[in-house]
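Note that one protein chain is taken out, while the other chains of the complex remain in position.
Chain nomenclature is as follows: A, B and C, assigned in order of appearance, with residue numbering initiated at 1 for each chain independently.
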Amino acid sequence: MNYSYTILILLIPIAAFLFNGLLGMKFKPIVSGLVGTIGLGIVFLLSWYTAWQYFFVGGMVDGEFPKIIAMSMDWLQFTDKLTIRMGIMLDPISVMMLVVVSSVSFMVHIYSLGYMKGEKGFERFYSFLSLFSFSMLGLVVATNIFQMYVFWELVGISSFLLIGFYYQKPSAVAASKKAFIVTRFADLGFLIGILLLSFFTQTFDFTTLTGADHSIFESGAAKSFMGMSVFTWACLLIFMGGAGKSAMFPFHIWLPDAMEGPTPVSALIHAATMVVAGVFLVARMFPVFFFQAPDALEVIAYVGGFTSLFAAIIACTQYDIKRVLAFSTLSQIGYMILALGVSGYEGHEGVGYMASMFHLFTHAFFKALLFLGAGAIIHAVHSNVMQDMGGLRKYMPITHITFLIACLTISGVPFLSAFFSKDEILVAAFHHNKLLFAVEYLVAGITAFYMFRLYFSIFWGKDTQYHHTPHEAPKVMTIPLMILAIGSIFAGYVPFAKLITADGRPFESHIDFAIAIPSVLIGLVGIGLAMLMYRKETHIPERISIALGGFYKTVYNKFYIDEIYLFITKKIIFNYISRPVAWFDRHIVDGTMNGIGWITLTSAKKIKGLQSGYLPQYGMVFALAAVVFVLIFAFLVR
Amino acid sequence: MESNSFFLMRNELILVGIAMILLVAEIFTKPEKKNGIITLAAVLFGLATVANFFPVPEGTLFGGSFITNPMTVFMKSVLNIGVFIVFLQSVTWLRKEENHGKISEYFILVISTLIGMNFMISSGDFLMMYIGLELATIPIAALAAFEKFHEKSAEAGIKLILTSALSSGILLYGLSFIYGTTGSIYFVDIVDKISSNPLQTFGLVFFVAGMAFKISLVPFHLWTADVYEGAPINITAYLSVVSKGAAAFTFMIILFRVFSAVTEIWQPLLYTLAVATMTVGNLFAIRQNNMKRFLAFSSIAQAGFILLGIMQGGELGMTTVVYFMLIYVFTNLAAFGVVSAISEATGKENITDYNSLYKTNPKLSLIMLLAMFSLAGIPPVAGFFGKFFLFTAAGAKGYYILVLIAVLNATVSLYYYLRVVKAMLIDKSDEPIGTFKTPWAMRASLLICVAGIFVIGFASAIYEYISSISFGIN
Amino acid sequence: MIEGIPMTHVLIVSAFMFFAGICGFIIRRNMITILMSIELILNAVNINLVVFNKYLYPDQLQGQFFALFVVGIAAAEASVAIALIINIYRRLNSINVEQVNEMKY
Partner (left out) sequence: MNILNLFVIIPVLTVLGIMFVKDYKGARMTAAIGMSLQLVAALVMTLMYFAERKAGASGEFLFYTDITWFKTLNIHYTVGVDSIAVWMICLASIVVFAGIFASWEVQYLSREFYISLILLATGVFGFFISLDLFTMFLFYELAVIPMYLLIGIWGSGPKEYSAMKLTLMLMGGSALLVVGLLGLYFNSSAAGPVTFNLLELSKINFPMAMQRFFFPFLFVGFGILGALFPLHTWSPDGHSSAPTAVSMLHAGVLMKLGGYGCLRVAMFLLPEAANEMAWIFLILTTISIVYGAFGAIWQKDLKYINAYSSVSHCGLVLFALLMMNKTAINGAVLQMISHGLMTALFFALIGMIYGRTHTRNVPEMGGLMAVIPFLGVSYVIAGLASLGLPGLSGFIAEMTVFVGAFAHTDTFHRVITIIATMSIVITAVYILRVVGQLLLGPLREKEYLEFPDARWYERLSLVVLILPIAIIGIYPAFLSGTLADAIVPIVERLTAML
C-alpha cells in the first residue's frame, strides 16, 4: 500500500503560506482567502482518503494496525546514531489526528471567509492559518520525537502570530507574548526530556521507542537521579512540554488570554487542534510512559484531574463567553489527560487510552462548533461579554440550534457524541482510581451547568435592546456550523475501540450503564440548575455570588494564578535578577575595566613629581640609582 | 701600517672632509648667499650616505682601537640616513632670519657629533669609546642651545651639558675600576679577565648607567624630556633618533664584546631597566600635551623595547635591535617631520592644536597616523615587525613575563598614540590649523620616511641582510 | 711615586673626591660650583686611572694616557658649559640652578 502522496498534505499548506505571505498583498484579499481555503480543501479530502485507505483498505496486519513510514528523509545528523529525520508516519492516532485537524481547519478556513471579511491583513491571516495547518499536520505525522519538537515549535510560533493578529491592540500583543513564552518555558522541559531520552536510548524514532523491543532502555534504566529513574525524569519533562501546549495546570494561564485572537483562530488552535497536542504527545509516547515511567503516568493522571476540576469551577464565574469556552476546553483536555493517565496497555486495560483519543475526536467537533458559534454571536453583537447579550434565539436561529446541540453534547446528553467518549473515560477512571473518578463525575455536572449558564444567558435571559438588531451570520459562516453540528452528533458512533487502541489491537467496548446513567443524571441536574438561574433574568446568581463572598472573588480572579506568575516574572526575574545583572555588568565588571584605566592615569599624575625640571634632583636620582644598582648587583645578586 | 688601510675609516674621513669643506665655504660665501650652504651640505651628505653603502673590508686600525666590520658599517649607514633626513627637514628652519648666521655651524656641529658616534660604534677600546662619546655629546649641548635667544633652548643646553658631564664622570669612574681590575682598556684584552667580582660589577654598573643616560633609560632619563622640549625640533629629532641609536649600538656592541662573561649580571640589570623604562615612559607620555615632550617620552618607552633585543645577547638580538632602529629612524623622523612642518608653518606644538587637522591637511595627518601606528606596532606598517621581532628575541631567552609586560606596555602606549590620531581625525576644533603648503625638502624627507615605513616591514631581504652580518656573544 | 703610601689610601681619597663631587652637584645652587664639582669627579677618575696604572701595571701607560685625554676633554666640556652658563646669565641675570626649571613634568 503506497502512501507517498501524503507528502502533499504537508506541501500544499506550506505552499499556500508562502504564496499568501510573499505575494498575498499583490492580489485582492479574496484571492488569498480562496487559495488557502481550496488548498485546505484538498488536504481535507486527502486526509479522509488516507484514513479510509489506512483503516479499511490497508487494515490490520496480523491483528494490529501497523506503523507505516510513508516517507522519511535525513534532515540533520547529530551523531552517527542520532539523526533528525523528516518524515510521515501513519498509525491510528496520527491518521485520526489528520482527519481532525484537516476537517476543523477546513471548516475554519471557510468560516473565516465570512468572519474576517474586510479585515485589514486578510491575506496575512490566511497565510498564518496555512502555516499553522502545515505545522500541526507535520506535528501529528512526525516519525520521530525531534521532528515532533520541530513542528511543536512551529505550531507555537504560528499560534503566537495568530493570537497577535490584531498587532496594534496592546492586549493582543501581550496575550500572544504570554502564550509564546509560557509554552516556550514548558518546551524547555520537553527539550531536556528529549535530550535525556535520546542520550540513553540513542534514538529519536517513535517506532523504536514505542516498539516491543525494550532493550534500548536498559542502559539508562539503572541510573537514577534524586530518587527517580532517568526515564521517569525524561517522561515528566516531556510531559511538561505537553502540559504547556495543552495548558494543563500550572501552565494554563496563557489559554484564556489567547482568546484575544480572532475567534476562528480560537476555534482552530485553542479548542480543536493545538491544545490537544499535549494529549497527542502523551498518547504517542504512551508505551514509553507505561513501561518505563509508570509513576510519571500517575502524575499525569492527577494533573489532568485537577485541571479539569479547577478549570470547570472557574468557568462558572466568567462572563466573557470566549473565556468560558476556553476554561471548558481546559477542563475537557483535563479529561483526556486523565484518561491517558489512568489507562493500561493490553486489550481492555487500554480503554483509557482509547477513550482519551475518542474524546479528543469528539471534542474537536463540538468545541470547534461552540467557538464558531460564539464567533457568529460576537460578529452579530460586537461584544463578547454575556451581559450585553440575551434573547438572541429570535435573531439568529441557526446559530442558536447548532449552539444548543453543542451544549447538549458537551454536557454528555445520551446518544450525542461526547456521551460515549466521556462515559469511556469515566469507566477507565472508575476502574483505576476512585478519587479521580469522583472528581470527574463532579466535573461532568459542573460542565453541564456552566455550559447552559452560557447558553441561556446568551439566547434567553433578559431581552437586551441592541442599538442595531443582530442578524444571522452569512451562509459561508453558518454552513460550517451545521457541518460541525452533524459531526458532533454522530462522531460518537465511530467504533474507536476497533480502530485506535493503546497496543494497536482492537477490543470489545460497551456502554457501562452503571456509570453512564448517573453521569447523565448529574449532567441533567447541572442543566436544570442553569435553567433555574439563567432561563429568566433572576437575582439568584448575585445572591449566590454574594453568599460565597471571598471564594467567589477568588474563583472569579482565576485563583490569582496570573498574579502569581506576574509576581515571579516582573518582580523576581526582572527586578531581582535581570536588573542586578545589568547593574553588576555596568558597575562591577565594566567598572573594573575602567578602574584599570583610571589607576593608570592617576598613577601617571602622581609620579609627575619625578620630573621636577630641577637639575640637582636629576643628578641625585642619577647617582642614587647608580649606587643602588651597584649594591644590588654587586652584593645581593650572586 | 700602509695608507690604504685608512680606507677602513672611510665614513669618518668623508664626514671630516665635508665638515672642512663647509668650514671653507662658510668663509668664502657672501652673507646673502649663505642659503647655498644648505644645499651644498645636503648634497654632499647625501653622497656620503650613498657612498657608505659600498662594501668595506673588515679590519682594525691603531692597534685594535678602531674596528670595522660590515655590522658597524651598516650601523653607520643607518645613522647617516637618519641625519640626512634630519638635514632635509631642517632646511626651512635654517632659512629663518635668526638662524641665518649660523647655518654652517649647524651642519658642522651635527656632522662632528656624527663623527663621534661613528667612532663610538667602531671603537675597540674604552678610550676611543669615551672620546667618541664626548665628541657626540658636547656639540649637541651647543646645538640644543642653538636658538640662544629662546629661554627654553638655553635651559635645554645647560641641562644637557651638566647632566651629561655628570654621567660621563660616573661612567669614567666605573671604567677606571674596569681598568684597575683588568689592566687594559682594550676590549680584546679585557674580555678574558672579566669576572663577577664586586669591583668589576661596580664598574659594569657605572658603565651601564653612563650609557643608559645616553639611551635615556629610566631612571637615568630625566634630562630627556626637558632637553627635547627645549631644543629646536630638528635637534630633538636628531637626539631622539640618531644619538639614541648610536648609543644603543655602542652599548650593545660593548656588552656583547666585553661583558660577555657576566651576562648573568647585566641581563637582570637590563631586565629591571627595561621594565622601569617602558612603564615610566608610558606613564609620563600619557599626560603630555606638548608634542615634542610627548615624543620624548614615547622615545623613552621605545628605548625600553630596544633593551629586550639587547638582552637576548645573540645574533638574533643584534639583528632585531638594528632592524628595529632602522624602522625607528624612519618612523620617528616621520613624526618629527610633521611636527616640525606644522611648527614652522604655524608655531603650534600642542596635541590639542592638532584637532581636526585631517580636514585641513589630510596628507600630513595621514603621515602622522602612519607614524603613530608604526610606533605603536600596528600592522601592516613596519613598526609591527620591529616590535614583534624584539619580543621574539626576548622570548628566545624565555623571558615570557617580560614579553607580557612589554606587550601590555605597548597596549598602554597605543592609548596615547591613538590620542594623537583622535585629535587629528575625530576631535572638532574651532580654529583648526590652516591649510599650508609644505616646502619641497620636507616633502622629500616625509616621502622617504613613508616609503621606509611601508617597505622595510615587508621586505624581508633587509632583515635577512642584517642577520647575515650580525654577531652575538662569541 | 711616594714610598709607603698603600694604594688603598689613594683610592679612598679619590672615592672621597668622587662623592664630594656628586654631593656638590646635588647640593650646590651655583652653576659654576656645579661645574667645579663635576671637575672634582673627573679628577677622582684621573687619580684612579693613574694610581692603578702606577701601582698595578707599571710596565704600561694606558691609564695615564686615558687620564690625559680625560683632562683635555674636561677642558672642552667646561668651556662649552661656561658658554652656556653665560648664555643663561644673559637670559635670567642669574646662574642659580633653581631658576632653570621652566620645563618640568
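Everything below uses one rule, namely that a residue touches a chain if its C-beta (ideal position, glycine included) is under 8 Å from a C-beta of that chain, and two chains touch if they have at least 3 such contacts.
Note that the structure is a prediction, hence the values are computed from the model and not measured.
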Fill in: Contacts of the hidden chain among displayed chains
A, B
Discussion item. I'm checking contacts with the chain that's been left out. Which of A:170, A:211, A:294 or A:495 qualifies?
Written reply: A:170
Fill in: Omitted-chain contact residue, chosen from A:557, A:578 or A:602
A:578
Worksheet item: From the list B:23, B:47 or B:408, which touches the chain that is not on show?
Response: B:408
Discussion item. What does the interface between subunit B and the hidden chain look like in terms of residue numbers?
Written reply: 319, 373, 378-380, 384, 388-389, 391-392, 395-396, 398, 400, 403-404, 407-408, 410-411, 414-415, 418, 421-422, 425-426, 460, 463-464, 467
Response to the item:
Even though one chain is not shown, subunit A touches it at residues 74-79, 82, 146, 149-151, 153-154, 157, 164, 167-170, 173-174, 177, 180-181, 184-185, 188, 191-192, 195-196, 198-199, 573-574, 577-579, 581-582, 585, 589-590, 592-594, 597
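In the analysis below, only the chains that are shown with their structure count from here on.
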Worksheet item: Comparing B-C against A-B, which pair counts more contacting C-beta pairs?
Response: B-C
Item to complete: Quick one: report the Å distance separating subunit A from subunit C, using the average Cα coordinate of each chain.
Response: 97
Response to the item:
Cα centre of subunit A to Cα centre of subunit B, whole Å, reads 78
Response to the item:
By the touch definition above, subunit A meets two or more other chains at residues 608, 611, 613, 615, 617, 619, 623
Fill in: Residues of subunit B whose C-beta touches two or more other chains
158-159, 162, 166, 170, 225-226, 287
Fill in: Contact set on subunit C toward subunit A in their complex
22, 25-29, 34, 97-98, 100-105
Item to complete: Name, in rising order, each residue of subunit C that touches subunit B in their complex.
Response: 18, 21, 25, 31, 34-35, 38, 41-42, 44-45, 48-49, 52-53, 56-57, 60, 62-63, 65-66, 69-70, 73, 76-77, 80-81, 83-85, 87-88, 91-92, 100, 102-105
Worksheet item: For subunit B, which residues are in contact with subunit A within the complex?
Response: 158-159, 162-163, 166-167, 170, 196, 198, 201-202, 204-206, 208-209, 213, 219-220, 222-223, 225-226, 265, 268-269, 272, 280, 283-284, 286-287, 412
